[in-house]
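Every protein chain but one is kept in place in this view of the complex.
The block that comes next holds chain A.
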Amino acid sequence: MVSRRKKQKAGGHEGSVPSPPGYSAVPVKFSEKQQASHYLYMRQHRVRQGTQSTWPANRTLFILNVPPYCTQESLSRCLSSCGTIKTVELQEKPDLAESPKEPKSQFFHPKPVPGFQVAYVVFQKPGGVSAALNLKGPLLVSTESHPVKNGIHKWISDYEDSVLDPEALRLEVDTFMEAYDKKIAEEETKAKEEEGVPDEEGWVKVTRRGRRPVLPRTEAASLRVLEKERRKRARKELLSFYAWQHRETKMEHLAQLRKKFEEDKQRIELMRAQRKFRPY
């Protein structure tokens, strides 16, 4: 096992940082003050054949192990020396097929607490990617000219951000609902138009909204129907009528007792194993 001091030396030694094939390891620190550093594992964004990805393959840099205090701005500042950056996207997990996300409403999707993340950095030109892969580092997340808030500073500013303007919320809700109402209205008019009109094969679609509403096609409803049938059948059946029925109930009772007995024996066995019978 590697002792602490030895490892520090190994970590500080430039060039000898091992990295998995295809990746290059770039050390990253929060600021000058820190001794040890994390490693960003970067490579050019590639996908297996056949999978779709909307990230431009030759201009996108894929970064693993981005520390939690690293923001989009600081990451783009760190990499700006390699070339002009178009976008920086931080995500929880690598997500090949997904396209860049729509910005979510801050009212309904509060900012999650960041952990270690992955990043997709899209450069203006393909050269940026190769420049980034040859970075030596260590990169600094927070510098004197561009400090990154953390600790108490961050929590106080987060708290301030969480006190949101209700008017903006109202506006957002109203816009959404307007669009929603419009969508619903459209669907309804379409349904109304289609009502009673057979399609090209002559089938007529029957909906709940029509003149003669039908049973909704839900699981609960079909279960209800089955249950009703079962009860109807049970009512007709004769019990304790034949001698064999009597005999069978008796046997059933005995079997139940036996089963219970076996279960109890098993429980006792378990209790005995736990020394449950020593009273004191």
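The working rule: contacts are C-beta pairs under 8 Å (C-beta built on N, C-alpha and C of every residue); 3 or more make two chains touch, one makes a residue touch a chain; residues count from 1.
Note that in this section contacts and distances are computed from a predicted model.
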item	value
"Tetratricopeptide repeat protein 8", "Nucleolar protein 6", "tRNA (adenine(58)-N(1))-methyltransferase non-catalytic subunit TRM6" or "ATP synthase epsilon chain, chloroplastic" - which is the UniProt name of the missing chain	"Nucleolar protein 6"
Residue of A:His38, A:Arg59 or A:Arg77 in touch with the missing chain, whole complex considered	A:His38
On chain A, residues whose C-beta touches the chain left out of the figure	1-2, 4, 7-8, 11, 17-20, 25, 30, 34-39, 41, 64-65, 67-69, 93-94, 107-108, 112-116, 118, 150-153, 155-156, 158-160, 163-166, 169-170, 173, 176-177, 180, 184, 216-220, 222, 251, 254-255, 257-268, 270-272, 274-280
